[in-house]
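So that we are looking at the same thing, I have put the structure below in structure tokens.
Left out: one protein chain. Kept in place: all the others.
Presenting subunit A:
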Amino acid sequence: MTEQSFTFDGRPVAFRSGQSLGAALTAAGVRSWRTTRADGRPRGLFCGIGVCFDCLLVVDGRPNERACLQPAAAGMQVESQEGTGHGHLEV
């Protein structure tokens, strides 16, 4: 099996074909990748099936992607999301 990876906040995270970003991050020991809009509380996977929207992160510059659904792809640039995630779009 060839080693494939995406970057999470700049560091490489390996994944197996077919895994979601959330699954690969969990396997890498990453538990949380979002802070809430009001209280800045950490969040990660909760429902695991796209229902709860707790697991939002930024994928190739697009905020509010669900980590539990988004398939991992080699070379993806994934970032944790603060608040609405739109801060990432500001230059």
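Methods note: a contact is a pair of C-beta atoms (placed from the backbone, for glycine too) under 8 Å apart; a residue touches a chain by one contact, two chains touch by 3 or more; residues count from 1.
In this text, contacts and distances are computed from a predicted model.
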| item | value |
| --- | --- |
| Chain not displayed: protein name in its UniProt record ("Electron transport complex protein RnfB", "Sarcosine oxidase subunit delta", "Pyruvate dehydrogenase E1 component beta subunit" or "Thioredoxin reductase") | "Thioredoxin reductase" |
| Contact set of subunit A toward the excluded chain (per top definition) | 1, 16-20, 22-24, 26-27, 31-32, 36-39, 41-54, 56, 59-60, 62, 65, 68-71 |
